[in-house]
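Contents: one structure, followed by commentary.
A protein chain is absent from this complex, but the other protein chains hold their places.
Let's look at chain A:
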Amino acid sequence: MNAGVRSEAASKKMSTDIRFTDFKSDKQPTWCPGCGDFGTMNGMMKALANTGNDPDNTFVVAGIGCSGKIGTYMHSYALHGIHGRALPVGIGAKLANPNLEVMVAGGDGDGYSIGAGHFIHAVRRNVDMTYIVMDNRIYGLTKGQASPTSREDFETSTTPEGPKQPPVNPLALALAAGGTFIAQSFSSDSQRHTEIVQKAVEHDGFGFVNVYSPCVTFNDVDTYDYFRDTIVDLAEADHDPTAYDDAADAIMDGDKEYQGVLYQDEHSVAYEEREGLSENMAVIPDRAPDNATDLVREFY
């Protein structure tokens, strides 16, 4: 068994006839034509289908922002949470029912600004779930203000001379918080993006993927062409993601836009496994209330 990855036996029900299109809802996305979020979502759906999940056992949680609409566009259980607070909802759902495949999605603003606190604590708790951040380096839904990952000199309507502060390095934040799976992908590179998200889903613990997901409307700097020209794919480099020091060097290298799994702790064991949580609490007799109404009364 490859440590750090769920064993075959531990995998949830394997559905052989599920296609990624089964994860598409009947709602037409309102993202701008060309938005990177289309490709990001496409890869998420493919990764879920490729790992034997189906919409019946998948829970997608989103925050606020353009990315936040994803739960509407995917056919699965979903919750559109409040700004920056998608992760705790996902953690709660996973701990209540460890058999669920939980995928949390958000943007760079949602995850690294409004929800930055939740981000680092979710990373260190290491619950078995996947966190996808659609990083377009701008606040798109509110029509173009600097985000935590915007460049220092990125001119926007509210930062006419740039934010004048260095961008957050989310990969470094995750590493410092004790992350066990830290990766980065590019929404336009369908195959690699899917592979990387798939590895995050298969990881036994918190799978974090920062996805370069260009905003075609409000960011004319971090464009498809920019990423195509600058991305360094770790699959083509001599990079061992299980070697912590090498991973740290790559993550702290602010000059490169990497694609691939930067770090994976091959000995990772998910929080709920360590805590012996394996069943849906709603069906465990001594944990579930006989009558949900009584429970509401008890805590209300």
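Here are some notes:
One rule holds for everything that comes next: a residue touches a chain if its C-beta (ideal position, glycine included) is under 8 Å from a C-beta of that chain, and two chains touch if they have at least 3 such contacts; residues count from 1.
Everything below uses one rule, namely that contacts and distances are computed from a predicted model.
Taking the options "Methytransferase partner Trm112", "Zinc-containing ferredoxin", "Peptide ABC transporter substrate-binding protein" or "Class I SAM-dependent methyltransferase" in turn, only "Zinc-containing ferredoxin" matches the UniProt protein name of the chain that is not displayed. Across A:S190, A:T242 or A:N280, the residue that sits in touch with the chain not pictured is A:S190.
Screening A:A96, A:A116 or A:V216 for touch with the missing chain picks out A:V216. Interface residues of chain A facing the missing partner chain: 21, 24, 29, 31, 33-36, 38-39, 41-42, 187-188, 190, 214, 216, 224.
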